[in-house]
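Rest of the complex left out; these chains stay put.
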Amino acid sequence: MRGRLALIVGGARSGKSRRAEALALDWGGEPVYLATAEPFDDEMRERVAQHRADRQGRGWVTVEEPLDLPAALAREATAGRTVLVECLTTWVGNLMVHDRPVEPEIARLLAGLDQGLAADLVLVANEVGLGIVPENRMARAFRDHAGRLHQELAARAGRVELVVAGIPMTVKG
Amino acid sequence: MRGRLALIVGGARSGKSRRAEALALDWGGEPVYLATAEPFDDEMRERVAQHRADRQGRGWVTVEEPLDLPAALAREATAGRTVLVECLTTWVGNLMVHDRPVEPEIARLLAGLDQGLAADLVLVANEVGLGIVPENRMARAFRDHAGRLHQELAARAGRVELVVAGIPMTVKG
């Protein structure tokens, strides 16, 4: 790792994205927003376009990559940039939906981080493991993959935060 | 805001209510318990009556308002009182069940807080966003409304706590 690495964890509507944006801007560097969400209907496509335009107005470049996040990071995380990835957990879900092998892709992502990226990185992750065990088998597998990925990322991050009601709590750093 | 404002967040059976009661009593002022739960069967009605009697024995006045929380706060949060609202998240659920428009009601609540209430307020909220995305559309909407409300309240509160296994963790303040 050459650049800084932060992991911002939170639940749904916890304010984790706003916090991650604030941290990325605070770190300086050219702000790049690496979006992993895959719009699956017109309403979502419209919302995504609106968000992209809003961010552009605030100085962000937006890049979209739902599946090959390791390659997107290798390409985008160049010197002088701060790359915000929103979000890691959605990426894991996308891999599952498209029947890609999850653990090898996670290993590729971690290998890329371990090799060192020039940019500072702010990674957003959705904590999904604090409810009742889901009855759905795929939801259980998703929870397992996401939890393991978050642990690996937190071990590598210099800063880990848990966002509760919009307020970041320091977990590490 | 003239009085103090605390937001106590926690999961189911986390001990958030007991913590909120302790904080309200610690703050002093005439303790008023503003309950938003709507008993939907005889068993629950009995339980609610029992809790009300228990609190009365410990010096609390109980007021019930499942829907028009902004009006109830304007009426009850008078000088010299400490009002505990139990709980905000249930109120959001009640609005949805009764087909009331949620965001306008949240805006009314926040406007009342911003205008300033004379009493100290301790608000209890149920964190529901840290599990798997629910398959039920209404549950997803509920989670979104609740999460946004919690963020707005936390931004205004001087003290925010996350209660874990009965122990309050300071999020803010």
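Going in written order, the chains are labelled A and B, and every chain counts its residues from 1.
The rule is simple: contacts are C-beta pairs under 8 Å (C-beta built on N, C-alpha and C of every residue); 3 or more make two chains touch, one makes a residue touch a chain.
In this text, all values refer to a predicted model and were calculated from it rather than measured experimentally.
Chemist: Wait, 2 copies are placed, so what's the full copy count for the complex?
Modeler: The number of copies making up the whole complex is 3.
Criterion: only the chains that are shown with their structure count from here on.
Chemist: Fitting on CA atoms only, what is the rotation between the copies subunit A and subunit B? Please report it in degrees, nearest 5.
Modeler: 120
Chemist: Rounded to a whole Å, what is the gap between the Cα centroids of subunit A and subunit B?
Modeler: Whole-Å distance between the two chain centres: 32.
Chemist: Touching residues of subunit B toward subunit A in the complex: what are they?
Modeler: Listed in rising order, the residues are 7, 9, 11, 125, 127, 129-133, 135, 143-144, 146-148, 150-151, 153-155, 160, 162, 169, 171-172.
Chemist: Quick check on the complex: what are the subunit A residues that touch subunit B?
Modeler: These residues of subunit A touch subunit B: 10-15, 127-132, 134, 136, 139, 142-143, 164-167, 169.
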